[in-house]
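One chain of protein is taken out of this complex; the other chains stay put.
Labels run A and B following the written order; every chain starts at residue 1.
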């Protein structure tokens, strides 16, 4: 068992999701191969979203996640299988997305990711494909929740 | 420190919980020893549930979790201690259970798992005992939540 490779792939996924939640759009690209593909099965966006290529994926994330959209992505319980310089990974995923503008809403859901990874000529692992299938997803209108108060927001309050 | 054994036990737990959430009842049995015991301290079911033996545990899960019950189980923060071919594991656990039929409800909670594992003659780790103690658990009626909408459900919408 190549434990170091497993650790590197886990850290890659962790870094990728941290870049998403911290909106580090200039850093996130290096976590993806140039020809990476992404498929997000988010029903509230009207069905699966597919993007091909690092630039298209980063562009989609940058455009979809302005400071008025707070996200917290959590990928856990990795089952990673190595095969030389490629690997597959299954992750249990939960996410919270809070849209703070207008009719403020919160989306919560769970999914299973099925990713593929590739080790480049530089010896570094990158995401070759990422995609998930929803277990569930729901929306609530926060303005209608009795006593709801957003007490911290990294993006609009500093 | 036998890092490979730790990784195998983590992956075992991850696989077991994935089988629960994906309702893979034909696959899940192999994660348990034949004489495994399970104790689920779920108050909404009226107190601790005990099952003895792989078949009884899988039968209980299959019966309790039809497609109208969506689950997302998350076990994190493992503290695993190895002792030859046995091991113990503590995990921080959170779960979401959505009952989509009738008076639709959502149960959310946290707990600490205290598991025991065993390495079989075939060299594979299996769960010998699993059980948890709740930190908290609550129920909400989804139909009464203003603006609530279930936008994805793996089991009843595809």
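Note that contacts are C-beta pairs under 8 Å (C-beta built on N, C-alpha and C of every residue); 3 or more make two chains touch, one makes a residue touch a chain.
Every value quoted in this text rests on a predicted model; they were computed, and no experiment measured them.
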Candidate in contact with the missing chain, chosen from B:22, B:50, B:65 or B:90: B:90
Touching residues (missing chain, whole complex) on chain A: 3-4, 7-8, 11, 13-15, 17-18, 21-22, 70-76, 96, 98, 142, 145-154
For chain B, residues in touch with the removed chain: 1, 3, 6, 41-44, 74, 76-79, 90, 92, 94, 105, 107, 109-110, 112, 133-141, 144-145
